[in-house]
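One protein chain omitted, others in place.
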Amino acid sequence: MTQPATANYLALAEEYLQPYIDQLTRPELFRLDVWVTSARFRDAVQTLFDHQWGYLCAITGVDRPFIAVDPETPAQEDQIEVLYHFAEGEGVVTIHVLLPYSRLSIPSLCDLIPSASMYERELMEMLGVDCVGTPSREKLVLPDEWPDGVYPLRKSFKGLNPVNMEEVS
Amino acid sequence: MATVVSASDQSRFIVPIGPQHPALKEPGHFEFTVDGEIITGASARLGYVHRGIEKGAESMNWTQCLYLLERICGICSHIHSIAYCQGLEKLADIEISPKARAMRTLVAELERIHSHMLWWGVAAHEGGFDTLFMYTWRDREIVMDLLETISGNRVNYSVNVIGGVRLDLSPEQVTKIVSGMKKLEERTKHYLEIVTNDSSFLARTRGIGVMTREEAQRLGAVGPTARASNVCRDVRVDAPYAGYHEYPVKIVTDTAGDLKARFVVRIKELFESYRIITNVAQNMPEGELKARRVPRKIPAGNVISRVEAPRGELFYYIESGGGEGPERIKVRTPTLPNWGSVLTMAAGLRLADVPMLLVGIDPCFSCNDRLIRLNPDGKQQTLTWQQLRDRGIEYYR
Partner (left out) sequence: MKNDLPAMFAILIFPGGLSLLLGGLMFEWIDRKFVARLQNRKGPKWYQPLADVIKSFSKEEIVPAGVNAGLFIGLPIVGVTTALVTGLYVPLFGFAPSHSFAGDLIVVLYFLSVLTLTLGVAGANTMDHFSLIGATRTLTQLFSYEAPFMLALLGPAIVAQSWQINEINVYAQNHTWFLFSQPIGFIIALIGLMGKLELPPFDAPEAETEIVSGALTEYSGRGLGLFHLGQDVEFIIGITLITTFYLGGLANPLEFILKSLGLLLVLTALQTLAARLRIDQTVGLWWRIGALLALIQLIISIAIRKLI
């Protein structure tokens, strides 16, 4: 079985994803990073899935609070960036979705890719992103008594305050 | 008898496995709904040993992170540090020497041997075959001793540093490694025979927990679990890292997809490991151990680093803001995607098959649990043993 070179794989992925892409970079030889809006994200994944391109490697959530570099820049809303990594052979396609704090919801992938459930549960409890339609919303790793609305992987989280600590213990 | 219902749940008979259970050497919680001996449903709950490593990493500098991440797992510590160092070296544009790459490969393969041998032992124990358990663990000592000779430690070898490795092999160590591999190869042949021929063992493994190729792909299984279902997926082959360009690996797959196939794939992988280790040890390239200059600050950017841990693909996403420490480190360990496959396969099996099925993917709880560190008031909170004890007594009063 001859495998097409990584470049071909990525070119294919780029072709499939073309209709949905807002922005595209190739940070490394074997990587393709695309930015899509949360509205079109589901369709983008669906396309990859229909063409059987790669498998879901991981879902990374990154908290991107707004930091004013200089006073002139107008204040922007804090955001959370969700990264969906798909891999095929050496190539990795990362789909970036930026979600502002006011609309932290993204469609679930579990009906397409059942293994996404674990990653989505983690994303929900760690960063407070709502995965709409995910089958299990139970806590995966945090204690059952963990206070609602406290998301440990956000940059603003510096530890539970003593009041919350009491709740936990 | 089996239709007896508990007081709390009138409709389902649930067998809880974990967090404390003899079948699990580490804490995890699984609930299996059973009808007699037959399983009808399964669910998982993790997080009993959270250490908050991802969050903790954000408050540390690049060098500290290396030691923190190496301690994610005691069994596959080296592979975590490879993934991390490779990522950083790519970000900082550091070229590492062929010798360092060979050394990393050597230790990674030694680690694979010890991990796989540990796994057989545990799997045999779950199947009630304690004799095999004792024998494999005895032979595992050979490789543990080798690791100790090389690095001074049985786990957490700390062989990697950013920009290279810390250790070199002496000629005596090379001789020891080569003879150790010979001995192990002989023993492994014997175990392969047991696993493929012993009828009582086959009765517990053949045709149990079958996962077809399509299912394995759909469920996103990785590592030996996927390869036992004939999915050709191995990062060492797909995207060679460290020394795997110079010392290529032959991928081992099996078509059966059952527990037996998972045993066979792992055992056959070991023969590959023995071959590579002997090859690397005897043909160690000359060169520097580590790069001369490693910057304290790493340029801004992000990098994806994938390596093949003993349990499957290990995925790192490292983001640098240009500072002395990481902005975000995401670790996706191989056990996580494999859980899905187990929970799906469980339905329809017998309760007696569960421990072996759970163990079939070689679960590693330190792989899963590493997210939270309690850090109230921004200060490190340290509790003495006495304080912890008092707290426990108070809580359970």
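So that you can tell them apart, the chains are marked A and B in the order they are listed, and the count of residues begins at 1 in each.
The working rule: contacts are C-beta pairs under 8 Å (C-beta built on N, C-alpha and C of every residue); 3 or more make two chains touch, one makes a residue touch a chain.
In this text the structure is predicted, and so the values were computed from the model without any measurement.
Participant: Sort by label and list the shown chains the missing chain touches.
Facilitator: B
Participant: Of the residues B:16, B:207 or B:323, which one touches the chain left out of the display?
Facilitator: B:16
Participant: Which listed residue (B:74, B:128 or B:322) would be found touching the missing chain in the intact complex?
Facilitator: B:128
Participant: Of B:190, B:245 or B:350, which one is in contact with the hidden chain?
Facilitator: B:350
Participant: For review purposes, identify every residue of chain B that touches the missing chain, sorted by number.
Facilitator: Given the touch definition above, chain B has residues 1-2, 4, 6-7, 13-16, 21-23, 34, 36-37, 124-132, 134-135, 138, 198, 200-201, 203-204, 350-355 touching the missing chain.
The rule we apply is simple: only the chains that are shown with their structure count from here on.
Participant: If you average the CA atoms of chain A and of chain B, how far apart do the two points sit, in angstrom?
Facilitator: 24
Participant: Looking at the complex, which residues from chain B come into contact with chain A?
Facilitator: Contact set of chain B toward chain A: 43, 45-47, 50, 52, 54-55, 58, 90, 217-221, 238-239, 301-304, 306, 313, 315, 317, 319, 327-328, 330, 332, 336-337, 339-341, 344, 368-369, 371-372, 374-378, 381, 391, 395.
Participant: Over in the complex, which chain A residues touch chain B? Could you list them?
Facilitator: So the residues of chain A in touch with chain B come to 27-28, 30-31, 55-58, 60, 62-63, 83, 85, 87, 89-90, 92, 94, 113-115, 117-119, 122, 126, 136, 138-143, 152-153, 155, 157-162, 165, 168-169.
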